[in-house]
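Shown below is the structure under consideration.
Heads up, one of the protein chains got dropped from this complex, but the rest are sitting where they should.
Presenting subunit A:
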Amino acid sequence: MDTLLSGQMLFAALVSGSLYALVALGLNLVYGTLRLLNIAHGDLVMIGAYTAFWMISLFAVPPIISLVVAAALCALLGWAVYVGLFRRMLAKPELAKRVEANSLILFYGISVILQNLAALAFTSTSRGYQYLDTVITWQGVSMTGNRLLTLGIAAAICFGTILFLRFHLFGWGLRAVIQRREAAQVVGVNLNRVQLLTICGGFAVAGVAGVLVSMTEQITPFMGFPFTIVAFVVIIIGGLGNIGAGVLAGFCLGLVETYGIALTSPGYRSILIYGLFVGVLLIRPEGIFTKAVRS
């Protein structure tokens, strides 16, 4: 019981919660504005992680700088996907009719390609590096520098995005697109621009999350999928397209997971996550924190 109530436990929960919130944030932004359930989202995390790994191993560039590189790389990928695939799909009436289901399968294809390209290029060996792993003790809670950095950066991006959406004109336009796409266009929101910038931003955030993950965990070409599932759980709990609630849900999942595992055993982690995923979808696909959602 003592360990459950310790600050140590809370810190661990906050770190993983902030990461989940960050990964889900990108997925949620892309879903909200493009109606695109990007099942390859976790693979962007993987790309970010490998970027950081190679930058530090080959060029001795610290992850704090790789954050920018990974973000740029993933943003570029977002641009390519939007221009190369998404617009093309919308242009075909037979595909646009069922764009959500079709895009899901399409992105599953992309996910498989990314994973296996990474496995071909980097082999399936898990890799890692050490960065800021000195222990800092504060008020009896021991923290490593890299975890502290993860929490700080992830939380800053999440809350920064929420503030941006609330107070910046572009953020208003983005929220308008999420709420009512057609009406937003009528009042002069440039849908194309909002969608393009959002997909770049959403992908970039996933890349950043990948760099953060690589500082504390081993990375493999197939590490991305669990992140996709976690992000789905988070945004389904928070409500698809509901950005603020999604961040809250991310932290909640971090708490539930950390304490759930502490009470049982680490072997139950996957069952817990997938169980939540299935349970939430079955009970309320439109989200738990939302009041109502328009189709």
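Simple rule for what comes next: a contact is a pair of C-beta atoms (placed from the backbone, for glycine too) under 8 Å apart; a residue touches a chain by one contact, two chains touch by 3 or more; residues count from 1.
The rule is short, and it goes like this: contacts and distances are computed from a predicted model.
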Discussion item. There's a gap in the complex where one chain should be. From "Branched-chain amino acid ABC transporter permease", "Putative tricarboxylic transport membrane protein", "Sarcosine oxidase, gamma subunit family" or "Sulfurtransferase TusA family protein", what does UniProt name that chain?
Written reply: "Branched-chain amino acid ABC transporter permease"
Fill in: Hidden partner interface residues of subunit A, rising order
37, 39, 85, 88-89, 92, 94-95, 98, 100-106, 108-113, 115-117, 119-120, 229, 232, 267-268, 270-271, 274-275, 277-278, 281-282, 285
